[in-house]
Every structure is written in C-alpha cells, then in structure tokens.
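The structure's right below; bear with me while I get my questions together.
The complex is shown incomplete by one protein chain, all other protein chains being positioned as in the whole.
For reference, chains read A and B in written order, and residue numbers begin at 1 within each chain.
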Amino acid sequence: MKPHEYTVVGTRPVRHDGYDKVTGRALYGADFQAAGMLHGFVVRSPHAHARIRRIDTSKAESFPGVRAVVTAADFPQGPDRMVDLGDGPVPLSYVRGNLLASGKALYRGHAIAAVAAATPHAAEEAAGLIKIDYDPLPCVLTAPEAMREGAPVLLGDLKTKEFGEDTGKVSNVAEHFRWTLGDGEQGFAAADVIVEREFHTSTVHQGYIEPHNAAALWNNDGRVSVWCSTQGAFNVRDVLSHVLDLPVSRIKVTPMEIGGGFGGKINVYLEPVAALLSKKAGRPVKIVMSRRDVFEGSGPTPGSYVRVKIGAQKDGRIIAAQAYMAYEAGAYPGSMVLPGAMCIFAAYDIPNVVIDGFDVVVNKPSTAAYRAPGATNAAFAAESVVDELAEKLAMDPIEFRLRNAAKEGTRRADGPKYQRIGCVEVLEAMKQHPHYSAPLEGPNRGRGVAVGFWFNVGFPSSCTIGVNADGTVSLVEGSTDIGGTRTSVAMQAAEVLGIPAEDVLPSVVDTDSVGYTAVTGGSRTTFATGWAAIEAARDVLRQMKERAAMLWETEAVTVEAERGVFRSGDRSMTFRELAGRVAETGGPVVGRGAVDPRGVGGSFAGCVADVEVDPETGKVTILRFTSVQDAGKAIHPSYVEGQMQGGSVQGIGWALNEEYRMSEGGAVLNSSFLDYRMPTSLDVPMIDTVIVEVPNPGHPFGVRGVGEANIVPPPGAIANAIYRATGVRMRQLPMNPQTVMEGIWSWQP
Amino acid sequence: MTHRKVHVRTTVNGEAVEFLCEPRQSLLECLRDIVGLTGTKEGCNDGNCGACTVILDGDIVNSCLVLGVEVEGRNITTIEGIARSGELHPVQKAFLESAALQCGFCTPGLIVATKALLDRNPEPDEESIRQWLANNLCRCTGYDKVVRAVEQAAADLREVKG
Partner (left out) sequence: MKWFDYTAPVTLAEAMNAVASGPRAKALAGGTDLLVQMRAGRVETDLVVDIKRVPELNELSYDSARGLTLGAAAPCCRISENASVRRHYPALAEVAALIGGVQIQSRASLGGNLCNAAPSADAVPMLIAYGAICCIAGANGTRQVRVEDFCTGPGRTVLEPGELLVSFQLPPPPAGSGARYLRFIPRNEMDIAVAGAGVQVVLDDGHFRTARIALAAVAPTPLFVPEAGESLAGKPAVPESIHAAAEIARAAAQPITDMRGTEEYRRHLCAVLTRRALEAAVQRATGGRI
C-alpha cells in the first residue's frame, strides 16, 4: 500500500475508550471493588540505610479489623536464584527485596511490612503499631559519592562487573562498560576545537497522576487473580510467578485502566504484597499508594553525573567524542545508563567515540524507566557541549548539527548501523520552521535548540480479531492503553480490512484471554501491537476471501479485497455484507496475529525553545516552544502531537524545577505535588508540533513509535536558550530560579 | 469503642443521597467508597492535583479537602452528573474531539473544573483558562490540547445559547 492510498491511517477518529473517560465511567485500578475486599497499607522505612533488627507485628495483628500482616518472611523461602524479567538475569532476592525489605532497608520509603484491614483508615492505624527496630547506617546519595573508595556498601553480595567480566570486588558499582568506535585518542589529536564539560542531573519522577494500586485475590483453588494499573499485565504475571514461586498458569492479571505511567508503571510494587495479604486473610485485598508513597516507594528515574568531551575540526566536522556516564540505579542495579549511553551521541556521525558507563547503587528508591530512560540526562550534556562547539566554530547551531547528523549507514558506538532514519529531516524541519527564523526581541531572552534520540523497541505482541455479523470486528489485544493505543492499533486493523476505524472494537484483556504481549513501553505499542493487529486483519481477510469464494463457488485466489470490498470477476460484496454471511459459510471468522518484530525504527526529535530569564530572580519563562519528531508514519496525528506535547512539557519540567530534594540523611523533602513542582497549565505555552514522516522500512505502514524521543531534547535546548539570554551556561538540572540566579552571580566564562 | 458514624443527607448530581460515614472520611472517600461514584479520582489527597475536583454549591473544590460530614444539606456535582440525559455535555464532547486526554485520569477533574469556568465566563481567553485550570495537573498532554478543548467548548456553548 502506498502512503497516499491510506483511508484510515493518518485520520483523526474519536478514540474508542473516550466516552468512558469523559464521563467518569472508565474503571482504573483504584476503582476496583470486590465482595469482602480488605484494604492494605504498606509500612515504609524512615531511614535511607539501616539494618532491620526486629519487626514486631503483634500489636498490629490484634488491632480491630486487621485480617493479615505480612513481611518479607512471608515470601516462599529457598536459595536465591537468577531470574530474567526482560532486562537480563537478576537475583530473585533483589526483586523480592524491593517489594518487602529483608535484612536491610536501602532507601527512605523502602517497604518493610504490610497490613490488611477492613478499611483503609484501620489499616493505616494498625500499620502505625508495627514496631521495627533499626540500626541506622551511613548512606550514599549520589553516584560519585557511592563510587568513592570506602563508601558505605549497600549490597554485600554485589560484585562489580567490568567490561563483561566479574571482578569479584564488592562495591556499589554494579557494572562498568566501555564502548569504542574508531580511535578516541587519535580523534581528539586531530581536533581543532575541543570542549569538555561536567553535568549533574537530579533524580526526577515520572509524575503520573494516578498512584500505584493493586488488588489481589488468592483463591481457594490456589489461583491468584490480580487487578491493577500496569504498563504490562504479562510482566506483572511474570514477576508474581517468580516471587510467589507459582507457575504463570496459576496467575491471572487483569489490567485496569491506567492513569499514566511513562515507564514508571512497568515495575511491580504492590501486586505481590496484596497477593500475600490475600493468601493470609482469605479475602481480596486492595492497596493504593499515597502520593508520598509514590514519590518515596516507587521508581523515579536516575540522577546522574555525565562528563562529555567533543572535538571538532575547523570545517565543522565532529571528529571525536567521549563520555563518562555514572547513573544512580537507586537501591538495586539497573540504572538506565545503558540506554543513556546508546543515545548520547546517537544523533551524530562521529568516527571516534569512547563511552564509559557506570551503573551505581545509591540509597534512593530503585529507579525505573521514564520516557526514553537515560537519554534525557545524556542529551542534556551532549547537546550543551555541541552548542558550545557550534559557537566556538561560529556556526549556526542547527547547521552544525546538520553537518554532523547521523544518517542511513552511520554506525553508533554500541554497534548498530542505522537503517533509514530521520535525523536530517528533523533538523531540516526545525530550521525551516517559522519559529526558528522569527525575531526574538527584548532583553534577557534567548533561543535554544537541541535534538534527541530514542531507539524504540519491538518485543512480542498478540492480537485476535473476530468478525461480527453486523460488519464490525472485535479486536482483542494485550497492550494496556496508556494514551490512545486502542485506537492507533484498531486503525491499523481497519486500514487492512478496509473498514472505518469506528467499526473496529478494541478490548484490552486479561492474561488468560490473549497471547503474550510485552509491556506498553519503549514506544512499541503502535509499532508492535499495531503489527499484530495488521497480521490478525490479514488473517481475517484471507478467511473472508475463502468465504466469498464459497458463496461465489470459485477459488479463493480469484477473490481480491480492496477498501472493504471483495471482488471476483464481476461479483462484489462489501465487508459488511460478507460479515453478515459468515454464519452460513462455516461459522465464526477469527484472525490471529502474534509477532515479535525486528525492523524497529528509532525516532529522532528536536525542539526550538525561546526563554526569558528574570535577571533579578533567575526565573525562566518559556515564551515559545516547538517540538519536531520523526513518527515514521503518524497513525493518529492528534495522539502523535499529544505525545510530543506531553513529552515536551515533561522535559520542560525536568529542565526547570523537578527534582528529588534530599536531606543529608536521605529523606525526600519534597514528596508531594506541591513541592515537587511539575508544570501547571500556567507554566507552559502552547506547544507547536511538526510531525516528520520518514517511514520506517521495518513496519508495514512505516511506524516508528513516538512515545519517548520528544522528552530528550528540551533540557538541552532550554540550557542553550538560557545561555543566549544571560551568557551563563547551566550545567546542572534542574535549572531552577535559585541555581540560575547563582549562575548569574558566579558566572565566569 | 463508642465511635459513631454520621448520617449525612445531601444532593449529588441532582438526586437526594444519604450515607453513613466516619467524620475522618473525606468527601472524596464518601463519593467513591460509599456512594459508589468512582469517576472522581484521587491523585494526591492533599489538594495539589485537582483530580478529585467536584462542584460544591457552585464552587469547585478538591473533594479530598472536604470532609464527608461537611456536605450535609449541600449540593454536589461530580463528573457523573455533567452529561445530561445520555447526551455528552459540550465540554465532554470538546475534550473527546480535541484529543484533550491521553490516560484520562485527570480528565474528570478537568471537565468538572471547565464546566464551572464556562458557567461563569462564557468567553475565557487562553490566560484565564490556564489560570482557572492551574490546580488541575495533567501529566500527559502538556495542556495544549486541553486549553484548545476548553476554547472549543466555550465556542460550542456560545453557539448553543445563540
């Protein structure tokens, strides 16, 4: 199918789940009710690092209304083993340890015990009666601090892996990897201009408005049912299977509607705890986190220390680049430094590259993905240095980037060679946008640009499509819908079937009712689950052709289907007419699609940001903002724009105000929406969008995935704009009013 | 223990509603857990996200910061009461058609707040819309399509009223 022939793809139908969501009828995790349901409350560590000497639950157990109390001792016991939950093998003890601490509390907010009672208030009161004796230990809160010789060690069994080899050395560094391309030393020797800078970024949270929640029923037949809001029901099932030591077939996870995730609702926190409580209480148990629990007990995304050195030649060619990246994993390994390292120089064609990455545990909540995880920290550093180089070479910042832009055939330092990508097209679109050439008048104002990359992922998805007698089809999928993917998936099926998007009725179902489907993450759902829907629709078409052939007493190969009409010779029938006759031609038509697609196409994004800085307070106002992204193919342009606008504003929040403020002792001082300071409607302007479409050759419709790359450039672009407004280069996030003011006070070029 | 629940008589979405609650239960808890109206959402439970916005005697409030016992004799409108006789309210329609929601969790609060705004000010400019909705955090949309939906709803309502 050629692009101009699309009839559904690229249109803007009303989303299928929209009516439920504007009327309050949509059921999110916390809305789940069941007969006899109890309410759980999780007791959390007040210390950032402490040995747990003793837990006395007796008073809580005898509190009126309490039906169960659990601690880590309630997990199935046995020797530790390695389990793979999608990101490589990890010790099961780490997975369980983050659910309910055993032996040591590793961060303030670390779950220690949980109570189930008749009401949430009773559970909370009873939880206050659990007595926990702690031996507080010194804590480490940043990567450089945790990497120092003699630093307090979090995990006694964590041995540093260096360049893939176990060093046998116990430390807070879980891993040190190095990627090289060409010869870094020779590259820098050949450079005419070299800029090397250090950057610090704070821990930030995804900030979804819906708190984590889970309800579980451990039934009398030994089967466990779970209802929760998650980015991946099958992932929840896998985790439950490992930590509860149950076969996956004994667990059913029903994904409820999900109130935002951005990567933060991939990790599992409450489901196993609710299941353990239910097992003890013999009744369903629901747990909903408080906002404070969300900040302190779920996974934010890492703070980081990044040092970037880039060398260019007089003609504007980048000849060498080097990065030292230390990311805070939080309490357990897995800091997103790997994807950060994949992305840091991904927008550029650089012959000589050295990247050192360090995954470092610290006494903060175990980190989680956040929209292009790791890439925003990296791009803030790289795009600031690129901007400085452009200035030193007296080149326009977009021209300089275009001169060095990655394209088809460019090799990244981590190995892959790009297929067709849209980096150049994104930069061209930025350059040509009226925003970039509009005059920016007035004092204390500046314009900055930056680009960013996210590689996107594939992974398995399943889908079935059943034909209804009225000509509609019911589409069953396993991807939880976090922002309109029911529709972007249904539209791809509609395109194949030649029927309107409204005639495809999508349902997101439980893990017993659809084939394995990986998480809604990595910008994969429209790409991979969309592909599964395409396969299922093709399967339906094949069977429908057979039915038409049966009716027309001809061979199926003679039947053609185009835009919802089946033809053979001079006979034709619409999809709807034929659907009305499936019952008489052999019964139900059900198509299936199960994919594990390769052909993933990475997405580039860029932005142009205008700021004004109050020179007396340091406060930065975003005056104008334009986001540009390569979607490959925008299935539903409104929701593509929505992803770009949402990601941009998250990037603006990250740039300007968001951060975990920690006390020296590791307490989070601002674990509320009041003090965490995400952007309100008054803090941002309209976000202009430009959707670039460089089709991904690896997808039938050219889809790349648009959920993530858009958050990557804003902090760098805003830092560059602040520089033009004030002459000050900000090298730490957030660039809040006080730090900008201090920057103005102390700036020495 | 001698703790006694309180009998509260109130009006919710135009209908007389009675319930028994503990004084410590917020209006949000009472609506969701006792009355069964789960469309109103809890995002923070301290008045900083607006997901639990309801209209109380004509004013929008965070229902997490109102005690259930306080609404004796009062008049409450929740998201479930915005659509009339099966027809979406123009604000709901505009949110749908403008793609002004992604996850949809903050949407009930935004729609309730928007309705109250347009009841007072039928022609708000962008600044007054942003000002009015500043207590309603939305993390998905970046507010752009939300503001446009409010503008669209205002225009549609003005047309209806002619």
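Here is the rule we go by: a residue touches a chain if its C-beta (ideal position, glycine included) is under 8 Å from a C-beta of that chain, and two chains touch if they have at least 3 such contacts.
Keep in mind that what you see is a predicted model, and the values were worked out from it rather than measured.
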{"item": "Touched by the hidden chain, restricted to displayed chains", "value": "A, B"}
{"item": "Full-complex contact with the absent chain, from A:254, A:568 or A:657", "value": "A:657"}
{"item": "Chain not shown: contacting residue from B:12, B:37, B:60 or B:111", "value": "B:60"}
{"item": "Candidate in contact with the missing chain, chosen from B:50, B:81, B:104 or B:142", "value": "B:50"}
{"item": "Touching residues on subunit B - with respect to the absent chain", "value": "3, 6, 22-24, 26, 45-48, 50, 53, 56, 59-62, 64-67, 69-70, 72, 113, 131-132, 134-136"}
{"item": "Contact footprint on subunit A, counting only the chain that is left out", "value": "121, 124-125, 616-617, 619, 656-657, 661, 669-670, 673-675, 677, 679-680, 682-683, 736-738, 741-742"}
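Note that only the chains that are shown with their structure count from here on.
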{"item": "Approximate Å spacing (C-alpha centroids) for the pair subunit A, subunit B", "value": "29"}
{"item": "Subunit B to subunit A touching residues, read off their complex", "value": "1, 22, 24-25, 29, 32, 37-46, 48-49, 51, 78-80, 82-83, 88, 92-93, 95-99, 101-108, 111, 126, 129-131, 133-147"}
{"item": "Residue ranges of subunit A in contact with subunit B within the complex", "value": "12, 14-15, 17-19, 21-28, 30-31, 64, 120-121, 206-211, 257-262, 288, 290-291, 482-484, 638-639, 641-643, 645-650, 672-674, 678-682, 684, 686-687"}
